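Can you read through this structure? Questions will come right after.
Every protein chain but one is kept in place in this view of the complex.
In order of appearance the chains are A and B, and numbering begins at 1 in each one.
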Amino acid sequence: MVDLKGKDILRADQFTRDEVELIIKTAQKFEDSLNKGRMLDNCRGLILATLFFEPSTRTRLSFETAMLRLGGQVITVADPQSSSVSKGESLHDTIKTVENYADVIVLRHPKIGAAAEAAAATERPVINAGDGAGQHPTQSLLDVYTILKEKGTIDGLTIACVGDLKYGRTVHSLAELLSLYKVRLIFVSPISLRMPAELINKLKEKGVPTEETEDLKEALKKSDVLYMTRIQKERFEDQTEYERLKGVYILTRSVLKDAKKEIIIMHPLPRVNEIATDVDSYEGAAYFRQVANGVPVRMALLALVTGRI
Amino acid sequence: MVDLKGKDILRADQFTRDEVELIIKTAQKFEDSLNKGRMLDNCRGLILATLFFEPSTRTRLSFETAMLRLGGQVITVADPQSSSVSKGESLHDTIKTVENYADVIVLRHPKIGAAAEAAAATERPVINAGDGAGQHPTQSLLDVYTILKEKGTIDGLTIACVGDLKYGRTVHSLAELLSLYKVRLIFVSPISLRMPAELINKLKEKGVPTEETEDLKEALKKSDVLYMTRIQKERFEDQTEYERLKGVYILTRSVLKDAKKEIIIMHPLPRVNEIATDVDSYEGAAYFRQVANGVPVRMALLALVTGRI
Partner (left out) sequence: MVDLKGKDILRADQFTRDEVELIIKTAQKFEDSLNKGRMLDNCRGLILATLFFEPSTRTRLSFETAMLRLGGQVITVADPQSSSVSKGESLHDTIKTVENYADVIVLRHPKIGAAAEAAAATERPVINAGDGAGQHPTQSLLDVYTILKEKGTIDGLTIACVGDLKYGRTVHSLAELLSLYKVRLIFVSPISLRMPAELINKLKEKGVPTEETEDLKEALKKSDVLYMTRIQKERFEDQTEYERLKGVYILTRSVLKDAKKEIIIMHPLPRVNEIATDVDSYEGAAYFRQVANGVPVRMALLALVTGRI
């Protein structure tokens, strides 16, 4: 039987499909309870430590809310400047300290591999809330949860990922997680910001049909899900290429005219200007519903790794 | 019947006298419970988000205490540098995110109108904890609550407001709220820092007798309440005027010799040097009792807007 008790959540590619389905089923149950205004106490008596060594509102508050909604409590380091890290302490020692205070640890850190390093230092479950350009697995889980809620299925869908696919950790993690399903992936980006070749190969080996294009309009016609991310001017080596493309990768109502009728729009947030605010009232605009889904998904993870469900 | 359920608290001039009286009555009940050491659970299962995009100890901790004393829980952003605001997210999007985590939102923001903007973005009740040079309505409510507790009534009193009346948001909000009562207002300030003419006119239209003067001693003789605020050297265009006035607007025991016997001294805090510490032991020195009143008043607001009373 699938069981996540005591497990670390470090990477999107660590999961079997059974594990993802357990997380989703658990999240659905919690969401149902929240909607009915039921109070839960799965994590009563437990303490979550949120250690955020990089700025974040969304992910930190989402985990804290998840723990509080489960009846647990929270201690937090929201600012690395106010912590012992500023005295030169190693991550290993920080974790060996915090494991004495908290029953589960959520870590955001600027360094790739930091979450794995933290997990190696402690028996307590560690949840990776983003390790630099590395992984952000809980974002991918809530993305998959959102697709399922919005479309009723994941198998059979065509999902387009748009933007900076070279550096975007959310898109990498999402693609890995979607490879557990029967999906078709379209990667829409400028040539210079294409999906890393190793990841494309990994997906192909797993039998995931993929397509790469610069053409957002073409992708819109075929996609059931549009996953937008930001591309930044400073990422382009060639500024004339940026000038050519910048308008194309900004989603507006008028760009959406080419889209499949039932398409849903997702975005990990924060957005800056890559989705115009006139899209917010579009029926398929799912990004604020997506952020809401973070709470039940993180409740599921916290309850599962602490063995409280 | 008066009901604040689901309402935003944005401005001091939004209230009817009935609403103010409901808040006061509710605060009195909560204060009584606190004094008897009774534990309350009006807000059990609810989460308050305190979003402070400007420094504050007093107001943030006061709201957090209020929520905890009601049996609720708190998530907090105490430092804008550690949040997604530093990534360029709009206030609208931040609020559309946080509404998924919290049942009620308290916002302090440097920009005038920010609280109204936040309230427009969400169905959740938003409480303005200060929007730049704009409004600070919960301060005015606790000020009125304090006057009532100290003097037994508000109708019939003469209340002097002293200091920088041009830029001081607490005094503006307080004057608006007091205009619901039968009071006489004396505004004591240097000529260059007088109360804005529009506000004086607004008060006159409502039939509030007002008086403007530079002379604190004269005001002390007639006033039942002295509401001190800070005036800063840098506010003066004419430094010789500052030299002439600076001593007069610093309250000491000896200045108080001219005061009415039963006068009470208020201040929104923090003070720097505008009230000498030898005044702290004066019987009418009410400013630390005033800060204490912030808790029951904010408990009342939280319980009322969440419909938990």
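Just so it is clear, a contact is a pair of C-beta atoms (placed from the backbone, for glycine too) under 8 Å apart; a residue touches a chain by one contact, two chains touch by 3 or more.
Remember, it's a predicted structure, so these values are computed and weren't measured experimentally.
A.B. asks: Among A:94, A:173 or A:223, which one is in touch with the chain left out?
C.D. replies: Of all options in A:94, A:173 or A:223, contact with the hidden chain holds for A:94.
A.B. asks: Identify the residue among B:68, B:250 or B:276 that touches the chain left out of the display.
C.D. replies: B:68
A.B. asks: List every residue of subunit B that touches the chain not included in the displayed model.
C.D. replies: Residues 37, 39, 52, 55-58, 61-62, 64-65, 68-69, 74, 78-79, 269-272, 277, 288, 291-292, 294-295 of subunit B touch the chain that is not shown.
A.B. asks: Pick out the residues on subunit A that sit against the missing chain.
C.D. replies: Listed in rising order, the touching residues are 44-45, 47, 49, 73, 75, 77-79, 81-89, 92-94, 96-98, 100-102.
Definition applied: only the chains that are shown with their structure count from here on.
A.B. asks: Which whole number of Å gives the spacing of the CA centres of subunit A and subunit B?
C.D. replies: Averaging C-alpha atoms per chain gives centres 41 Å apart.
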